[in-house]
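Structure below; questions to follow.
Then we have chain A:
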Amino acid sequence: MRSRLVTDYRQDLAIFKTRPQKVIVAVVAGLAVAFPFVFSSDFTPPLGFPWRAWLTAANLALIASIGAAAFNLLLGYTHQVSVAHAAFLMLGTMTAGYLGSIHHVSFWVILPISLLVGAVVGALVGLPALRFRGLYLLVATFGVHFFFLQVYKTFQTSFFGFNAIRFPAPEVPVWLAQLGVFTPDAEGRVLIQGDFRWYWVLLPIAVLSIAYMSNVIRLREGRAFRAIAQHDVSASLTGIDVTATKLRAFAISSAFVTMSGVLGSYYLRARGEDSFPFEVVLFYAIMVIVGGFSSTQGAVLGALFFYFFPTFFDWFRSRAPVVRDIKFLQAYANEINLAGFGILIIIVLVFRPGGLVGVWRSLKGYWGRWPFST
Partner candidate 1 sequence: MTDSGLLVANLSVAYAGSVTALRGVSLRVPRGSIVTVLGANGAGKTTLVRAVTGLLFVHDGKIREGTITFNGKPIHTASATAVVKHGICQVPEGRMLFPRLTAEENLLCGAATRRRSPEIDLDLERVYQLFPVLGERRRQPAGLLSGGEQQMLAVGRALMARPRLLICDELSLGLAPMVVAELFRLLRQLNETEEMSILVIEQNARVALENSHYGYVLETGQMVVEGDSGTLRADPHVQELYLGGAGEAKAAYQALVRQYRNAIA
Partner candidate 2 sequence: MPLDKFLQLLLSGISLGAIYALVALGFVLVFKATSVLNFAHGSFLMLAAYLTSTLLGSLGLPFAVGLLVVALSLAVLGVVLHYTVMQWMVGKAFFSVVLVTVGMEIVIRAVILVFWGPLERGRVQGLPQGTFSVGGAVIPYVNLIILAAAGILVLAFLVFFNRSRMGLHMRAVADNLEAATAMGIDRNVVYAGAWAIGLLLAGVGGVLYAHFSPSVNLGLGVIGLRAFPAAILGGIDSVPGAIVGGMIVALVENIGAGYLGAQWRDVIAFGIMFLVLLWRPSGLFGTKELIRV
């Protein structure tokens, strides 16, 4: 692959360059299309193995993958450790709540607005925060989280009282609805409800968002991001405005997190102040690290893992033969799920620092060398 003859540099700019890569992409795309059809069927696997739950997990993972990729853009490429992630999810929820639930703005209009709001607020927050380096930045953004939480509480109580903010089901845009694929309800609308329909909304949004971010990372600005992370003095001496570039990364990251906050709000239909505990940011960090640091595929894999593993583990604990007879495990279901997850994180980090992408790469390396591998 390395010694491939380059005839046109345009080829190098393609995301998927080699034949095996293209095959893999085709397979993944095929699976992604088949997935909702398979997992929305009425099939009941033996041993109480979950079935429709996978589709829910997939939708949550799609939403999270945007956030994880955005988190990774900042952490994995710029090495700016910001934990204000949940704060921007809240910002998304507030934007959606204010525009959607109060002013009845369309979901499809809110999405681009949320990107803009996220970018602007992200830059505003970043402006003072980027004066700090490393750890100080981490803990300063920790403060941003608590500040936003307070703002959120105030926002919620002043507009929605003490109840959680509720979100209406978005409608399919009129021109799409007229295609005839959908059967409108009694009022002539096509609502986006249920995991199957949501999947088809979330999948393209996630794919486009992640494609945008990986383009940024691959090209000019992204090179600057990565350069700053490794050697900021040298970066400034290649003409990169370090502060402005960091701010740009901060704004892009915040924009997409905010948008994924909007998606999450509409998908889950209700959000309250306890929807944003500080752990949320840690969960995103886990997705990024477990998936594989500094890799966009890693962020996606991490998000999938984060929602698929508990679905599996919960089944394993409660329904798997032998295990289901252990009383202790059933008596402390949630606690065991939690502990299992915590231990898994530690094990992954200690033994597989490359994350899931690292595992994938070493597998690929293994097969790539076959039959000479040992």
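Quick note on selection: all candidates are chains of the complex that A comes from, given by their letters.
Criterion: a contact is a pair of C-beta atoms (placed from the backbone, for glycine too) under 8 Å apart; a residue touches a chain by one contact, two chains touch by 3 or more; residues count from 1.
Predicted model only: the values in this text are computed from it and were never measured.
Peer 1: Using the definition of touch given at the top, pick which of 1 or 2 touches chain A in this complex.
Peer 2: 2
Peer 1: Where on chain A does candidate 2 make contact in their complex?
Peer 2: Those residues of chain A that touch candidate 2 are 75, 79, 81, 128, 131-140, 142-144, 146-147, 149-150, 153, 278, 282, 285-286, 289, 293, 332, 334-336, 338-339, 341-346, 349-350, 353.
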